[in-house]
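A single protein chain has been omitted; all remaining protein chains appear in their positions.
All chains are identified by letter, namely A and B, in their written order; residue positions are counted from 1 within each chain.
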């Protein structure tokens, strides 16, 4: 009988508290999810409330307003509420693997009330199959590239590394093609500044860019450093920054957690 | 006795969970609410945490800093945390119905952590009674204009339609006066792009403008299309975009719900 009482009470309380027990967005737990809503344009979803779409033949009037090079009839689209680094890194792998170009990287102020960016990334392709392939590759990469994104209730930290930067990183950050590239992001920006300083002191790297709330970001509460150089040095700089960032962000809240649960750097 | 136990437990749990059972903002449930706080300037509140106010005689020093045409002694103000489309549409009806002009439409990055805009709209009038009337009309229209705003935990969709655009829509979007006008908004922006493409493919409409995170928005995570043309075609374009948008946004979360519960298009 106690069990029945308990069951009833739990139900009552849940009702009263007004919490509907939602099925959580599956994509936000990890692997890309492909539950096709019956649209040929749909490719899949992934971490960060990211969706991947493809348009075989963009309407001419819209194509022009979007400012896309006319030679790309087809476009692939990935866009999410959380991230920008992870999606740009994933797009970089996608352009390496496919016959596409990154024609637009737009960074809204977002993260669902968090301190950073969301994103809208558009691949241009002559064939729709190429655009679709690029989106598929990018969605698949996201689980990895969200590995070193750490979040708690006060802010976030983000670290990205690649041994060989390609066109998406060149477009977004001015990264030298083919060289090792690293990205360091800290929010609130005060923490980011110290992460940046730690990184450049930890190894001989070249600073490509520094962005902060008033310049180079979409008014986010982040300090962002992009670095290039010797592959070992770039990694070393990132790892040093990560260590400091995790300690600092912990002073404002709980221990920050990796969004995918699997750090890769 | 069981009932008593249950009651006590529910109370205990609620206390422990720390959830105060708040009276929800009544205006956010629908009709404009007028609980005057004892200020002659207060007109009412409405959906989207919208408040309506009136100033009979704006202080000269502030008037100048606000950059309002000196001939308008009186101003009406509506402003909300959520929306921009709904409030601009409502303002459009207000200018049709009153002797006022829309002198400012400012769009903060807001929606309370959502992906879109809030708004601050100012009516100029020579008589305070006109300014007040404009605010009253706008607040009353909001229930309708929030009808095709759909929201879930991952984003939002917004559709607006009028058979005859007036001065607020002209000011905000460059809509041709007296012609049918439609607005299509999708967030995250990736979904918006596909909604826009669907709309222009569905009917012969004229694209007035396209906005995205990096241009034409306040860095929101939205793609926005404004269209004009034949009244039937504009509606058809919007309805097609709405169908696609609802399917896509559902892939990232629950089925999106109309904010007012009463779609009007």
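Convention: contacts are C-beta pairs under 8 Å (C-beta built on N, C-alpha and C of every residue); 3 or more make two chains touch, one makes a residue touch a chain.
Remember, predicted model here, so these are calculated numbers, not experimental data.
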Selected from A:113, A:178, A:232 or A:261 as touching the chain missing from the view: A:113
Full-complex contact with the absent chain, from B:100, B:160 or B:218: B:218
Residue, one of A:221, A:236 or A:260, that touches the chain absent here: A:221
Residues of chain A in contact with the chain not shown: 2, 5-6, 9-10, 13-14, 17, 19, 21, 109, 112-115, 153-155, 188-191, 193-194, 196-197, 200-201, 207, 209-210, 212-214, 217, 219-223, 225, 244, 247-248, 250-254
Interface residues of chain B (partner: the chain not displayed): 5, 8-9, 12-13, 16-17, 22, 25, 27, 33, 35, 37-39, 41-42, 45, 49-53, 55, 58-59, 61-62, 65-66, 77-81, 104, 106-110, 112-113, 118-120, 122, 218-219
